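Note that this complex is displayed minus one protein chain, with the remaining chains in position.
In order of appearance the chains are A and B, and numbering begins at 1 in each one.
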Amino acid sequence: MSDSTQRIVTLARHEYRSAVRSKILIVLLGILVAVTAVSVYIASVDYASKLADYQAYVDAAKASGLDRIAPSPLAALSLLRGAFEYLEIIGAVIAIALGYLTVSRERSNRTLPLIRSRPVTSGELATGSLLGALGVIATLVGVTAIVGVIGVGIIGHDWINATQALQLLLAYLASIIYMGAFYCLGAIATAQSRVAANGLMIALGIWLIVVLVLPQIGDTMDADNQIPGGLFKALGLGHDGEVQILTHFTTYERIRTWTEEASLAKHFERFTFAMSDVKERYRPFSLPRLLGQTRNDIGWLIAYAGILYAGLRRTFRLQPTIPQGGTP
Amino acid sequence: MSSPVIELQGLSHRYDTDLVLRNIDLTIDAGEIFGFLGHNGAGKTTAINILTTLIEPTSGAAKVCGYDVVTERRDVTRCIGYLPAEVRMYGHMTAAENLEFFAKLSGVNEPRKAVTETLDYLDCADLADERVGSFSTGMRQRIGIAQAIVHRPKVLFLDEPTSGLDPLGVRQLRQTILRLNGDLGMTVFMNTHQLSEVSKVCTTIGVLNHGELIYKDSIEETTRRFPNEASLEDIYVRMEDATT
Partner (left out) sequence: MIATIATHQVLSLRRQRVFLAMLATLLTMTALAGVLGWSSHQTIVRVYDEAVKLLASTGQPAPPNPFLLKPALSLLSNMVVYIPLIGALLALIAGHLSIVDDETNGTGRLVFSRQISRTSYLLGKIASAAIVLATVLAASLAVSVAALLVVNRTIASGDLGRLVMFYGLSWLYLMVFALIGMVTVLMTRRRSIALLSAMGTWLVITFVIPQFTSGLRPTQSLNPITDPASTSQTFFKVTSKFRPYSIVEQYKQASGRILHTAPAESFGHTVQRVLPIAGLAAVLVLLTIRLVQRHDFSRSANSE
């Protein structure tokens, strides 16, 4: 292992250990795991009863000698929809908190000069911190994944198969990248602020806009959502009529799409919903086709994460080692 | 003989399982400049926190200006001024705004006039409209003293007032303390590690060691009692050594 890699690994281990000692972080993690469990439980109980109904139909159909049996309309992975939504919302807050704690810890302990007076570059510091944080995030995501899969299996009475497992793995990898991006945001905002807690507030404000407000604006602008029960239904139009009319709204739809595209959370949501069979139209697709359909979302996720990581490296490079007044 | 303005009787204080003050008996007369010495963690700040009514003692009693710090808290706060260690004030407000706020809380009748007079007295009228967040340590310390005296208290409590000051700042602080004592008759109770300043400013010293008051006397009498020691620092070190 080269010296540089050794330093990065040391920093990553330091970051991981420091993070898991933070009581507030443990509490937030606990909340996330608990609500994931509840969300999966609620969905799985309903699913189990629907699955039982479907099984009864299959048994009855076979007993009466029918050859063509309708496929199950159920999708076990979709029970994890709530879990992914919680990762999207609460997971991002946890990641921001991690980023904030990384910077504020070194500042308040005044240990940054001790680190930087050693042969550690700002790039190594940024990479080591991020890797340590990704370790914490991966642990969290892993726990929620296990809770989810076991919940679906035991309560929903439907264990996932190998293909589904692979889809889930990709969805959870995307979760790690998504949360990694917010970690970088939290660290950057904190490092740039004279008062560290103000940086945390700024990062949370950005989270609010990106994760909650922008997607909500996109939903609000959806033409069909203008009237309760659907605008096109109120006008007595079916799907064909809707499509025909929307051809006159291409600019409007483009603006709506751009608004949604600006949200990292929306890309994460689209990708994970595709991988977890939430969207019915994606269910018949093979994995390669799913990945093709969601390549835009994958691209945006990686781009956002990459830009924020570059921002983190730059911030650490420009950050003064000795605090210049202000509150650590 | 001056009447006592600070009285501690059997004062003790405990934080959880730590007994940080042990049965302190201490009397300070009006007009004295009292230097409270002791190692880090001896209990000096705890003593000041009790005398300024911020915390209540676990046992024993303390009086300031004749008022009990627990049962007559409000009366105590009317006659004291306090400059804690490492206070930053409200950084996004000007010096004048900070002082006016504290003057009002102290019940000063014409706060703006009191603020102007205080800043003039301390030769920092030019700082009045500047935001405290931009001040150096020395400037902040001067404004800190200003808020402690804006209501003309009888007793001034200073916790490590020279911390972070350069030599010029230390000298200015010394001169200010002497003026407040001489001009306004303020009794000063000062926690400090700067023994050179203690010998130049204080009239009386007390030494706290692991929560116990091991010595109290005037500077004059102390110097007479330890004729072989070259400085107050030597005397203090000798006292600390004797207790270990």
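The definition used in the following text is that a contact is a pair of C-beta atoms (placed from the backbone, for glycine too) under 8 Å apart; a residue touches a chain by one contact, two chains touch by 3 or more.
Bear in mind that the values here come from a model prediction, so they are computed numbers and not experimental data.
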In the whole complex, of B:E97, B:E117, B:E130 or B:D217, the residue touching the missing chain would be B:E97
Which of B:R14, B:H39, B:R88 or B:R174 touches the chain that is not shown?
-> B:R88
Touching the absent chain when the full complex is considered, from A:L112, A:L185 or A:I202 | A:I202
Where chain A meets the left-out chain, the residues are 23-24, 27-28, 31, 35, 38-39, 41-42, 45-46, 81-82, 85-86, 88-90, 93, 97, 100-101, 104-105, 107-108, 195-198, 200-202, 204-205, 208-209, 212-213, 215-217, 219-221, 223, 226-227, 231-232, 234-237, 241, 244-245, 248-249, 252, 269, 327-328
Which residues does chain B use to touch the chain missing from this display?
-> 45, 49, 52-55, 73-74, 77-78, 80-82, 84-93, 97, 101-102, 104-107, 147, 157
